[in-house]
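Only one protein chain is missing; all other protein chains are in place.
For chain A:
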Amino acid sequence: MAPLTERMQDYLPLLITGLWRTVAVSLLALILATALGLVWAMLRTSRNVWLERPARFIVEFLRGIPILVVLFYIYFVMPEIGIDLSAFQAGVIGLALTYSCYIGETFRGGIEAVDRGQVEAAKSIGMRHGKMMRRIILPQAVRIALPPYGNNMVMLLKDSSQVSVISVAELTMQGKMLASSTFDNMTVFTMVAALYLCLTIPLNIVMRQVELKMGKSR
């Protein structure tokens, strides 16, 4: 076998392509999941039961299904009803749907943790619901929800490896293919793990900094 450094140099380009694919899947899924999660949170904290109940049902429903099954469903079942998605699209949507529920619950927790007196104070100066949410409640809820949201981010990034099962050529998938063609399992999967850490560790550090900064201004 070639020396270790040489082998690593051989593997690296393929793994880096996978890494970028992982970043792309995660980032797109995060953006979608955050937007959708915000929608779930707004609906679930609404006083209107016709908004609250369906939202609660959808969230409970999605949360009860394993992410792999969600991915299979979107990738294999949707084409049967005429919705053809690429593996990449299906992966992003599956991750986003699943994580929108976790993120939505995180946001809801944040909104509900804001003191009732804030709602009354906002109302007492004549604010309507929408503006009160935007100007008073959400800015405070975000601070409360930020640490768990950061956890969700890291978990989503790691769970993006699941989309390898529907053949998205992200980092885990690339690793698996490299390993099965070279039988150099130890080197390949150690590199894969290290590359994931290259993403998750800086992410954790950034989140901690943001938390510290936000904590100061209150």
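Rule of thumb we're sticking to: contacts are C-beta pairs under 8 Å (C-beta built on N, C-alpha and C of every residue); 3 or more make two chains touch, one makes a residue touch a chain; residues count from 1.
Quick note on the criterion: contacts and distances are computed from a predicted model.
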item: Listed names "Imidazole glycerol phosphate synthase subunit HisH", "Glutamine ABC transporter ATP-binding protein", "3-ketoacyl-CoA thiolase @ Acetyl-CoA acetyltransferase, FadA2" or "Ferrous iron transport protein A", matching UniProt entry of the absent chain; value: "Glutamine ABC transporter ATP-binding protein"
item: Selected from A:Thr17, A:Gln140 or A:Asn204 as touching the chain missing from the view; value: A:Gln140
item: From A:Met1, A:Val49 or A:Ile125, residue that would touch the chain that is not displayed; value: A:Ile125
item: Hidden partner interface residues of chain A, rising order; value: 115, 117-118, 120-128, 131, 135-136, 139-140, 143, 217-218
